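Just one protein chain is left out here, and the rest sit where they should.
Naming follows writing order (A, B and C), and every chain is counted from residue 1.
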Amino acid sequence: MAENRHSALGLNDEQILEMYKTMLLARRIDERMWLLNRSGKIPFVISCQGQEAAQVGASFALNREQDYVLPYYRDVGVVLTFGMTAKDLMLSAFAKSEDPSSGGRQMPGHFGQKKNRIVTGSSPVTTQVPHAVGIALAGKMEGKDLVTFVTFGEGSSNQGDFHEGANFAGVHKLPVIFMCENNKYAISVPIEKQLSCERVSDRAIGYGMPGVTVDGNDPLEVYKAVKEAADRGRRGEGPTLIETVSYRLTPHSSDDDDRSYRAPDEVAEAKTKDPIITFGAYLKEAGIMDDKLEKEINDEVMNIVNEATEYAENAPYAPPEYAMKHVYAEQ
Amino acid sequence: MAENRHSALGLNDEQILEMYKTMLLARRIDERMWLLNRSGKIPFVISCQGQEAAQVGASFALNREQDYVLPYYRDVGVVLTFGMTAKDLMLSAFAKSEDPSSGGRQMPGHFGQKKNRIVTGSSPVTTQVPHAVGIALAGKMEGKDLVTFVTFGEGSSNQGDFHEGANFAGVHKLPVIFMCENNKYAISVPIEKQLSCERVSDRAIGYGMPGVTVDGNDPLEVYKAVKEAADRGRRGEGPTLIETVSYRLTPHSSDDDDRSYRAPDEVAEAKTKDPIITFGAYLKEAGIMDDKLEKEINDEVMNIVNEATEYAENAPYAPPEYAMKHVYAEQ
Amino acid sequence: MAVISYIDAVTMAIREEMERDSKVFVLGEDVGRKGGVFKATQGLYEQFGEQRVIDTPLAESAIAGVGIGAALYGMRPIAEMQFADFIMPAVNQIISEAARIRYRSNNDWNCPIVIRAPYGGGVHGALYHSQSVEAVFANQPGLKIVMPSTPYDVKGLLKAAIRDDDPVLFFEHKRAYRLIKGEVPNDDYVLPIGKADVKRKGEDITVITYGLCVHFALQAAEKLAADGISAHILDLRTVYPLDKEAIIEAAAKTGKVLLITEDNKEGSIMSEVSAIIAEHCLFELDAPIQRLAGPDIPAMPYAPTMEKFFMVNPEKVEQAMRELAEF
Partner (left out) sequence: MAVISYIDAVTMAIREEMERDSKVFVLGEDVGRKGGVFKATQGLYEQFGEQRVIDTPLAESAIAGVGIGAALYGMRPIAEMQFADFIMPAVNQIISEAARIRYRSNNDWNCPIVIRAPYGGGVHGALYHSQSVEAVFANQPGLKIVMPSTPYDVKGLLKAAIRDDDPVLFFEHKRAYRLIKGEVPNDDYVLPIGKADVKRKGEDITVITYGLCVHFALQAAEKLAADGISAHILDLRTVYPLDKEAIIEAAAKTGKVLLITEDNKEGSIMSEVSAIIAEHCLFELDAPIQRLAGPDIPAMPYAPTMEKFFMVNPEKVEQAMRELAEF
């Protein structure tokens, strides 16, 4: 039996099974969306595949009753952990009126749900970074104990808003966790054409905050880093920059064909480190999951996905004139 | 006699006298502008005082026949070194039609002069940074040996354009020298409310480039750092970030009263390190300048300033309708 | 009622709202210890402390973006852009974020931020300290843009903006700051955002304008009155979204309309005002819809000759009003 690494982190068996289940649910929802897209039922998908470990590991390290998350478009694992359901996500994929993120106004991947403190997001990348800083500032002003958690891709870490937001958080020692999900590509542009530093986390020192790079395929390593960052934040010691290194296992989106810019070998090689597989293997080696339990979890997850799909497919669209609503507060 | 530090840098006595003279000219022009402002003759001044050593030391390390400079508003020392004259600067202060930077269209401090490769600047801070990168890119595409030199304040290093420009230069290994003139204040905001890193140069690693911090009151130290950076750039090894630490000896501008945000003691203390005084002392200690020569230089400089003032004061404004010219290329 | 300056009305409104509601705070460059480069926030740092009057790093996208984040949480940030000209780095945060938050989240989230900025020319500010920037934002549903002309309106509208549940851009004419004085009640009052205001009733010609030009028009109207010409003057106050009814009513009233803005002519707020009139009361017009505006050049030069050439002033206004009356 393999070394038990999770107990040392204060995680019990039940919790890490929950983590695994959430990762798997994220994966299966994503896979279903591709099928729906390829069969012409939904116009667009953008994937979490390959990043579930980072997303779920990180979110589990937060306080789900009070912290705020500002996810980017791939963060299915984050929003599931924070209370969004498969049904919610499918409603968004089908652009139906009940979609909690936007009522079918935004593309899938533009998450938002106030009751779960999932902050509404947009398409222009990195604009959420200063928002996370502002929420942390507000929390501090109001004497709250909350931490904000914001994610973005490594390409997006080149936007001015990353720099300006990180520096603001550093100066005001705000409890913000900046997590860069480095998946090695920004659409077709490989990391060496995006950044000239060795690690995205090398940027942390420029904002007077600690920076760490962790294996994004290992949810426990990510959990540990985020937990430490959250603790630091709550202790009033300011922000942290965390880089999770993994790989984007799908094309950028359903509109992309990644064969024009990366070799099949490279993708195949990355798939051997697929966190669903490697974390599943860990659970088995640690004696927490056997084949039977694995199948049960899989079936349970597939049921959830099937039900969500069916519900969403049959749900109504918002009526046309509803487009006129909510530009401003209603008087 | 003090140690001769300049020979080791390849600078002869004549050159460092020239440096001193340029620094002094910058200072005297600036002082004259304050007098003109306080007597109601010109509406606005923004000063180089305290930063002449950094500006002149740096510019002397560049190739004045081919390199491009993108100065910020305090860089009187840079533009004088690159060929702008006292008369040019006074014409700008008086907003006269012959002002080479703008024909009296822009406020003083908005330098530009194509024949000397002084690139036109604007008021919004830090926009010049990506321009410097673009010129270096163009030079590289055209097979030229040129380096670009761009400056900005430490407050301005928090703008997104700094981050985006520096990263672009790093990725493309472009010969750009980013020089931050850290004078400890951005108008009233002290450095500790601007930046959370210890040194501005700590940001360099985030762009995969070397970063150094030098004494901005010592033109020789700055010269050395910029020379090395220029050499690196010409060797195709990419950009460098240099931080020069000095102090703003005047209020931010003629519209500012710095007594509301900094103690007279602090200013007085900084004045003991005034580079005009300390570099003058070095020249004397090194036996290059005696009292007589000092007086000659001073007289020469004052003559230049007087002539420039008189010429500019009597020069004509552009006629009103000239405002309509040069929005687009003339057909 | 005390007579105070336009800028003092700004400070008064902010102070009163900060006293009233602990969720209101100020952030921007030099707004704290220095009290702002124009002194609009003077005394607030001393009264409310550095937690609620925040000197930010020099980065406008963060000033807007951090403010938006705080507003998402439920605070009432008042963000200052030191000059309207320097709002440009924050355009993405304002247009892509603040303006769209309520709509894109289907009313789940909202963004009650106020972004204040001094705009306008005539202060030897040259190209980058003189601009009118409202047209950049006046096509973005979700935003409101307020541009008051008098101290009384400043106080009532700024308070309304701070209490508004949606983002408001609040542009203050920097030349009006100390030039324009007026009576301002010490009481708490708000004025409705989205409503134009008739600043003078008249029968012969209609002038529609906003900001400093309202005063030029009022001055000119006095002179015209001496010659028996009666001018009706509508102050837009909110330039986006426009008060269509008030515009139509004012235009129809006299049938002769002059639109005045200090902005460049092509593509200004006045283009839309003209389009509203041409769409809704064309047959009530007795003269072409006239516009008096800055020329179509980047912004006003520093040299006094050229600055004056650019700026709308009382003489230019009077002349345009007389010409229209004689049409």
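In the analysis below, a contact is a pair of C-beta atoms (placed from the backbone, for glycine too) under 8 Å apart; a residue touches a chain by one contact, two chains touch by 3 or more.
As the structure is a prediction and not an experimental result, all values here were calculated from the model.
S.K.: Quick one: jot down which shown chains the absent chain touches.
M.R.: Answer for the hidden chain's contacts among shown chains: A, B, C.
S.K.: Pick out which of B:G77, B:G109 or B:P130 touches the chain that's been left out of the picture.
M.R.: Hidden-chain contact among the options goes to B:P130.
S.K.: Which one, C:V24, C:A79, C:A138 or C:I193, makes contact with the chain that was left out?
M.R.: From the options C:V24, C:A79, C:A138 or C:I193, the contact with the absent chain belongs to C:A138.
S.K.: Would you mind spotting which of A:Q49, A:T81 or A:S102 touches the chain that isn't drawn?
M.R.: Among A:Q49, A:T81 or A:S102, only A:S102 touches the chain that is not shown.
S.K.: When the complex is taken as a whole, what residues of chain B touch the one chain not shown?
M.R.: So the residues of chain B touching the unseen chain are 68, 99-103, 105-106, 110, 112-114, 119-120, 122-124, 127, 129-139, 141-142, 160-161, 163-165, 167-168, 171, 325-329.
S.K.: Tell me which stretches of chain C touch the chain missing from the display.
M.R.: Interface residues of chain C facing the absent chain: 61, 85, 88-89, 91-92, 95-96, 99-100, 103-104, 127-128, 135-136, 138-142, 240-242, 263-264, 266-272, 274-275, 277-280, 282-283, 285, 287-291, 296-299.
S.K.: On chain A, what residues meet the omitted chain?
M.R.: 43-44, 95-97, 102-107, 110, 122-125, 153, 155-156, 158-161, 186-189, 193-195, 255-256, 260-261, 317-324, 327
As a convention for this text, only the chains that are shown with their structure count from here on.
S.K.: Please compute the C-alpha centroid of chain A, do the same for chain C, then give the distance between them in whole Å.
M.R.: Centre-to-centre distance between chain A and chain C: 41 Å.
S.K.: CA centre of chain A versus CA centre of chain B: separation in Å?
M.R.: Going by mean C-alpha positions, chain A sits 45 Å from chain B.
S.K.: Would you pick out the residues of chain A that each touch at least 2 other chains?
M.R.: 160-161, 163-164, 167, 171
S.K.: Could you say which residues in chain C touch two or more other chains, in rising order?
M.R.: 56-57, 59, 61-62, 89
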